[in-house]
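Just one protein chain is left out here, and the rest sit where they should.
So, subunit A:
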Amino acid sequence: FYLTPPQVNSILKANEYSFKVPEFDGKNVSSVLGFDSNQLPANAPIEDRRSAATCLQTRGMLLGVFDGHAGCACAQAVSERLFYYIAVSLLPHETLLEIENAVESGRALLPILQWHKHPNDYFSKEASKLYFNSLRTYWQELIDLNSGETTDVREALINAFKRLDNDISLEAQVGDPNSFLNYLVLRVAFSGATACVAHVDGVDLHIANTGDSRAMLGVQEEDGSWSAVNLSYDHNAQNEHEVERVKMEHPKSEEKSLVKQDRLLGLLMPFRAFGDVKFKWSIELQKRVIESGPDQLNDNEYTKFIPPNYHTPPYLTAEPEVIHHKLRPQDKFLVLATDGLWETMHRQDVARIVGEYLTGVHHQQPIAVGGYKVTLGQMHGLLTERRARISSVFEDQNAATHLIRHAVGNNEFGTVDHERLSKMLSLPEELARMYRDDITIIVVQFNSHVIGAYQNEE
């Protein structure tokens, strides 16, 4: 069994999406040129999610990848909801009032976000009312709180993450009269998701990360080479600070049972996550909710199972770590990806592959004849060869797809091996998860001209 190159391409490209920031009158004034994103499932259905949106009432763009576990419900909910929480947290008081008044009087709402979605990225219709009500409660509280201060992006991000996780937890505790929704909110709360979100506004780049997805900046050095700068820390057992933090939050008596086999309580890989109420609620609360919940929940061994050595919940938080970075002209792109990518590729390689791909598309080193003796025939041969080379890069019109191709198909020499690619992609569903994880990638390309201009202004 063997996949032909077109078959491979159709698998790789099934979920690819590109967005170019529109130009006005031939000019793009945004610091973002656009982004490419893609997903390759290993689980069926895929448990990763991605989101991208432009804030319409404030400046800036939001992009995020979400890695779900124990099902996709939580990742799905976070992918739909988190950006609204962030956007609302960023809104000035007057806009919040205006929106609240509009809702109150039944007028049309100011649009808060413009989504950039692949057709496969869906929103749950059934839950939209419920989600909206929770969000509205949040902004009503923000209105009441009116601090009068300008909103700090870091704070807004942290608040939004925490608030959404809190709402997920509350909704599950309260339940819903509609049985479908009731089951949904429970599935959301009992599954989990990590989130890695970027907020770009001019030269200000904020990364808010919860869990083990990762944000990486691609930097072009003066000599043209590529290097990678991490803009997030993985929240897992490999991160000493994170282990330290968890230990600090619990009594010394639990020190040994807290992290086992590099997992939280011996179970969970990420040390921070949305949902996962099994690691947050008290045992009593868990039991009560499960018992009063629908039968499907009761029959599920996983949900009923209480983690061992569970003494002082919560063990898990959704609070993100936020890193702020001022963009420079040499910062050419940002890669947000779930751990499925980082398990297979080193960030240096990621930087190089994306960097070379993007420059290959935009400025291949021009040929100059200068004083050399070149014949028409030689030049023709040279150009034909260059075209062939470019077209192999052009096979992918999407940087994220290009990266996935390498992540899955790279051989020991770091080049794409078609046979290997074909094998990896034709694995049966049940085997796929053994060889690879879901991969979700967003590659954001920056506009060096605009960033340079910002810099000159400052």
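Miscellaneous remarks
The criterion applied here is as follows: a contact is a pair of C-beta atoms (placed from the backbone, for glycine too) under 8 Å apart; a residue touches a chain by one contact, two chains touch by 3 or more; residues count from 1.
One rule holds for everything that comes next: contacts and distances are computed from a predicted model.
The complex includes a chain that is not drawn, and of the options "BHLH domain-containing protein", "Pyruvate dehydrogenase phosphatase regulatory subunit, mitochondrial", "Sorting nexin-4 isoform X2" or "Protein O-mannosyl-transferase 2" the UniProt name matching it is "Pyruvate dehydrogenase phosphatase regulatory subunit, mitochondrial". Of the listed positions A:145, A:376 or A:434, the one in contact with the omitted chain in the full complex is A:376. Residue positions on subunit A in contact with the hidden chain: 25-27, 364, 366-369, 373-377, 379-380, 382-384, 386-387, 390, in rising order.
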